[in-house]
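Missing here: one protein chain of the complex. Every other protein chain is in place.
Residue numbering begins at 1 within each chain, and the chains themselves are lettered A and B in the order written.
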Amino acid sequence: MIPLGSVNIVLPLLVGIPLLAAIATTVVDSRRWRAGISVTFASLQLLLIVLWLVTLQHTGADAAYRYVLGGWNSPLGINLVADGLAKVLLLITAVLVLVLSIYSAIYFTDPAKTTRFWPLWWLLVTGLNAAFIGADAFNIYVALEMIGLAAVALVGLAGTRTALTAALRYALVGLLGSLCYLLGVSLLYRTYGTLDLAQLATETQADPMTAASLCLISIGLLLKTALLPLHFWLPPAHASAPAPVSAALSALVVKVSFYLLMRFWLDVLTPATTELAMNLLGILGAGAIFWGCIAAFRAQRLKLVVAYSTVAQLGYMFLLFPLVAASHSPSSITGAAAAAVVYFIVAHALAKAAMFLAAGNIQMFNNHDTVDKLQGLARTQPLAVLTFAIAGVSLIGLPPSGGFIAKWLLLNVAIGNGVWWWAIVVLGGGLLAAAYIGRVLHVAFSHPVAQTIDTDNANAARHPPGGMVLCALALAACSILLGFNAEWILNLLDASVEPPIPGVGGMQ
Amino acid sequence: MTLNKLLPLLIVLSALLPGLLIFCTGEQRLWLRRILNLGGNLSCLTLIALLLHGVYNSEVFETRLPLLPGMDLVLHADALSLLFVTLSGLLWFLTTLYAIGYLEATQNRSRFFGFFSLCVAATLGIALAGNLITFLIFYELLTLTTYPLVVHKGNAASLRAGRIYLTYTMTGGALLLAGVVWLKALAGPLDFTATGILAGMPHLDPGHLKVIFALIITGLGVKAALVPLHGWLPAAMAAPAPVSALLHAVAVVKAGAFGIIRVVYDVYGIEFARDLGLTIVLAGIAAFTIVYGSVRALFQDDLKRRLAFSTVSQVSYIALGTAIAGPIATIGGMVHLVHQGLMKITLFFCAGNLAETLGIHKVSEMNGVGRRMPLTMSAFTIAALGMIGLPPVAGFVSKWYLGAGALEVEAYWVLIILAASSVLNALYFLPVLHAAWFRPPNPTWVPKQSVMETPWLLLIPPVMTAALALATGVFAGVFSSPLSWAELIAAREYGQKLVHTIDLAAISLPQLGWLVITPLLLAVGLLIPSARRLCISIAPWAALPALLAALLSSPTSNTLPGVFFGSVLKLDQTSQVVLLLAASLWLITGVYGKGYLADHKHLRRYTLCYLLCMAGSFGLTLSQDLFGFISFFTLMSFAAYGLVVHSGTPEAMRAGKTYMQWVIIGEVLLFAALLGLSTSGGGNTLGDIEIGAQPLWVSWLLILGFGIKAGLLATHFWLPRAHPVAPVPASAILSGLMVKAGLIGWWRFLPLGEVSLVDAGLTLLSLGMCGAILAVIVGLTQNNPKTLLAYSTISQMGILASGVGAGLVEPKLWPALSSALLLYAVHHGLSKAALFLSVGLTPTSVDKPGLSGLFWGIILIPVLAMIGLPFTSGALAKTALKMSVAETTTLLQLLPLATIGTTLLMLRFVDLLRQTNRPATTISSGDRLQYLGYVILVLLVISVTYWIPQAEIFIEHTFSYSAVSNSLMLPAAGVLIFLVIRNYLAQTKPVPAGDAIVIIEKFCDRLKKAADNLQGSFKIDMNFPGKSVGRISTMLPGTRLEQRLLLQCQPGVVFIAIFVCLAFMIAFN
Partner (left out) sequence: MSQEMLYCAAGIALFGIGMFGVIVATHIIRKLIAVNIMGIAVFMVLLATARHGAVTDPIPHAMVLTGIVVAVAGTALCLWLALQIRLLGRGTKGEPPR
């Protein structure tokens, strides 16, 4: 479709670089070298993407880029494609991978752990990139499995019983989900004889087979995205993983399956979708927001608070579906609702990663993360608390932060289309988020009570190195900076966020 | 980008960057932090000055950053934002100074000052926001940055406060956000425009706009502390004092109020909002908040809580002014934004000083603190008086404009709200002031360490803000005053041109101003320790310029455009006479007082009050404008409190209380009356006002309001209590001069000689005559000569009042009547003062009978003048009065009766004076001064009335046969009657001073007791604390339910259920 331009080589490189890094970190036998290689590759990857995007902006070429690997066209060959949505997700992935790599380079000091961590980490990144730019449904399955297995292994890296149990449950859920997905894809192939998403999009009809496959694909992906009430596996897994892994899981991994849901529902299998089902997803999303916030408020451990916060924030993303259903716009994947949700994904990724890193720092300093015992933290760990608070600001959706812009866009769509009840959900969710963030800050600002940490733990506790603190703070700062100019991300997305003309929706 | 495009951004950054840098400074880097702080402050102020200059030269300043497609982050400087920016910048500077002093050697200062600067940056952003979305962003940022300040102390109370604060503001923020998004969806980018965005969009559905308005105002109302959204404010008192100051005066509550202004004017457009029926609701809520806040403040013993509730009340003035929806009320609301800020920040600084220096947190602990911390409490006093709305402090200006604005749109109920609020404010502030200045201090306080009562960093900010609060009131008319800015904005909002033609050169001090300023300067001098003795000794001579002006100057007039709303001081023939009376009485009582009070305690306080009173009395005599008149009137009334309670006895305290109650009632009545006068008459100076056009209710209020001061029957209760308890010279002044202020008020503001007001005139006439006679009866029973004289004053003032009443009924009588009343007033003033002074004289040595005779001789002279024997001033005054009323009004037929009554009273007075056991001594130096003053006064009594030009037409009649015989016959009759009843009088029990008030007080006491009992049985906790957020957990068991549902009961079942559900819904196509 599109001639092989010099820039197109970027797409395979995006899979190649992390894969190469995975191999390199396996081969090298030094903690420092692994870290060095990783940071270098991460920087390379980010540099590449940024340069690519800047070039694209200047040439002003077509939105979707396709690369045909080895000249084998679909369905046999592997095709890579990147549209606006994928570009945004690739960029945010690259940014987070760089920061998290730096953080991990300092975080993992045990050589045995680094041996396992870095290859798995790069495998995860490979999977992420591949999933975003995969052009056919089966390649995406492979990427999903890659992500799933790497993520499970990374969760298990913590080595505690809780972490291992969580990892095992996570693994089973992942397998179950991807098998459902695979069955759905098989049925699609059976019906249409192709796996290429672009081709499928032109051919799909609303027949029972397509409906069944949509159903299977959706349930598989919903399970992986941890939409309430299928979220049961997420909090333990995200809360017990090592800090950088938690950050990556919450910020990126769950987004992949959501990204695929978006693709299938709004682009590929649109004829088979129904308004009712979209509203069901929205209602589950609303439920997730409220349940996640309440559970986060009740959670005893700081990382669990953050993990439940992810459950809640995922709920916001699912508001996309009812909003799209309400807007009746034909090109829903680039519509205002999708733009809002993508912005939300980006904002949440930055804020949540920052929050998990801050939580990790706090845990390292106190050697525990029981919320009720964190008194006086604002004095002992001011930067960690500041990071947590800034990230919290974005999660609550207060200006000036990316979260605010995302929420603004969501509200704009909701109110513009006359579905104000979703606006109430968004606003109420923000207030509930303020409650659990406020609870943590409340404890952090209070006077420390008598030293409760027993000597055992006191010995184990140590100040997190400055680099780790700065990484977390940098992400938090990014989440704030994101709120100052939303235009470039939206431009990248090629989406229009102009509200519908007054009078079209339910305003009259 | 040019500077014009950058400047608004730079202003915000000038607060933001120091804040961020301060976070990075180490805890111990004291000076680095101070330099950063003050550097930020000063650069911010410089930039604001640049901005002001630019806007004045009508340059456009706007920073526009893209935020979303079709929506920009706009920082724009218009007149309204400048008002708020300047306030924020200035008060930030002072608060920083204060905070540096306050947080000396505490923990977490970097964090504190960092957030402090960020908070100001957010406030500046709010001020400069050019559209609703920018406003919203900074508004929320403010919430975030103030939270760490509120919880700074980290104790349970402040954490609770923080939680409540967050709960309220977050909810408010969410509502605001909803409203803004909705509005944006309807109307586009929402850039503020002077006449409102929405007014130009007629296609919008009013129903939606109303709901949006409700959402936005509720959101803003949380910060503006409108009831019932105010709950966080009193709780937030747990924060350190500088934070409270900032929260209350500049940042948070103001942001809310400012937002309301923005939304009503620049988004909806005032006329559009009014047409939608939105403003009236807002006005109702604001009015309720004003009253509610004041009532709650009344019952707080904690000083900061009292101030907090006061803020709740005061901030709603801004909303009220906005909601009244008239140009003048708009000015009032906007200017209150600044004025309230200045006053409230002063109050909080002072409260902080008290807590820091002496550990005082409660009102009940403040007894006598004025003596320990005079400067702090002076600042507190100015601010508190301003809060009550007393001229010339800034608060009055706002109230005046609010009231005038309400009258303009005929919202008369607002006047009642303002009056109620003033009374309530007085009720909760005046006891504090009284306790601070007039109660004995607590001996356990830390004594002063140095000359300063507290560290200078804590002292300078409140003193400066208090001075500013005073200055913005006094110089309200100056071009750069907040009032002028507010006028500018209002002109813009209403699309009118308000031409400002102010000649800056005219602000040079004109000569008449010196008459008033001289005593004020001496009063200020009293505050300087080294000049104190000198100032006390020359205090009486402060009246000298006035005396010279009265004697030598030809009628002249000075306009002071910058002072008040454009003040006019005028010396005409009438005021020259009054000024003569005033100046001579002040001078004489001053000299007399030096002898009388030579070795008395609290001489400084007495002299201060004396000088302030003097300035007030000169000022009101000369003022030709409403603001000036009421300012000086108030100054005199309030300063006189110090004279009344000077002796400090329980009796004096009680008298002071009664006096103050009536003063406040009078002030409130006069406020309404003058407001009505200026609105209906179309101006502020007497030259502009058409006095004759005043509505009837104004006349009634004027009669009552000034009647209180003049001791009119039924409003006179304070007088017989207050006059006798004061020191003798003060009593002389009170009775001789100050009661005449009421008369002058009538004179100036009633439509005398223009319109016939029969009802009002007859009422005044009857009240006056009845008072003249009844006071005699009550007075005769007294056995304290001073109380007797006080009743005599009521009687005499009654005659004067009935004269004014006659003038009201028959306008054509007035030209002659006015001269007669003037004569009578001078006569009474001088004689009554002399009588009072005579009470304080000690008879000279018994061994020289000649001297003793002389003593009684000079004492008898004023008595005879009072009775009106031929050739005395009394005879002239009475003849003049009789001639000018010319038998037209029947009630004045009772005048001879009054003369007989006066005779009786005077005889009884002499009797009492003789009975009083006063050991005769030789004359000491102090006595010599007293005698000197007295003798001069007596000479004046004899001569002055005959010099007065107005007397000329009456003099020949005074010496006519009928007049002389008349003035002999009636006293003779009086003497006869007195001889008959003398023994009887000696046995009667005196009617308690204040007569009817005693009954009222008893009734009130019983009512209060009943109310207390009632409160005891139905204790209603009016506290409205934020609901504990934690409560939610008991309702919804969190993860446990989840575990039971999802983990134990097989997550797979849920999985299948969802699967089936989804399948069903997709298949349902």
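The criterion applied here is as follows: contacts are C-beta pairs under 8 Å (C-beta built on N, C-alpha and C of every residue); 3 or more make two chains touch, one makes a residue touch a chain.
Bear in mind that the values here come from a model prediction, so they are computed numbers and not experimental data.
Novice: With the missing chain put back, one of A:Ile9, A:Leu183 or A:Ala201 would touch it. Which one?
Specialist: Touching the chain that is not displayed is residue A:Leu183.
Novice: Touching the left-out chain: which of A:Gln363, A:Ser446 or A:Ser479?
Specialist: Of these options, the touching residue for the absent chain is A:Gln363.
Novice: From the list A:Ile106, A:Leu175, A:Ile283 or A:Leu470, which touches the chain that is not on show?
Specialist: Among A:Ile106, A:Leu175, A:Ile283 or A:Leu470, only A:Leu175 touches the chain that is not shown.
Novice: Considering the entire assembly, which residues of chain A contact the chain that has been omitted?
Specialist: Residues of chain A in touch with the missing chain: 75-76, 138, 142, 145, 148-149, 152-153, 156, 159-162, 164-165, 167-168, 171-172, 174-176, 178-179, 182-183, 186-187, 189-190, 193, 195, 300-301, 363, 367-370, 456-457.
Note that in this section only the chains that are shown with their structure count from here on.
Novice: With chain centres defined as C-alpha means, what is the inter-centre distance between chain A and chain B in Å?
Specialist: 61
Novice: Applying the document's contact rule, which stretches of chain B touch chain A when the two form their complex?
Specialist: 23, 65-70, 73, 107-108, 111, 133, 136-138, 140-141, 143-144, 147-148, 151, 154-156, 159, 162-163, 166-167, 170-171, 173-175, 177-178, 181-182, 184-186, 205, 208, 1029, 1032-1033, 1036, 1038-1039, 1042, 1045-1047, 1051, 1054-1055, 1058-1059, 1061-1063, 1065-1069
Novice: Spell out the part of chain A that touches chain B in their complex, as residue ranges.
Specialist: By the definition above, chain A touches chain B via 176, 206, 208, 211-212, 214-215, 218-219, 222-223, 229-230, 232-233, 272-274, 276-277, 280, 284, 291, 294-295, 297-299, 376, 378-379, 382, 386, 389, 393, 396, 398-400, 404-405, 407-409, 411-412, 415-416, 420, 423-424, 427-428, 430-431, 434-435, 438-439, 441-442, 445-447, 483-487, 490, 496-499, 502, 507-508.
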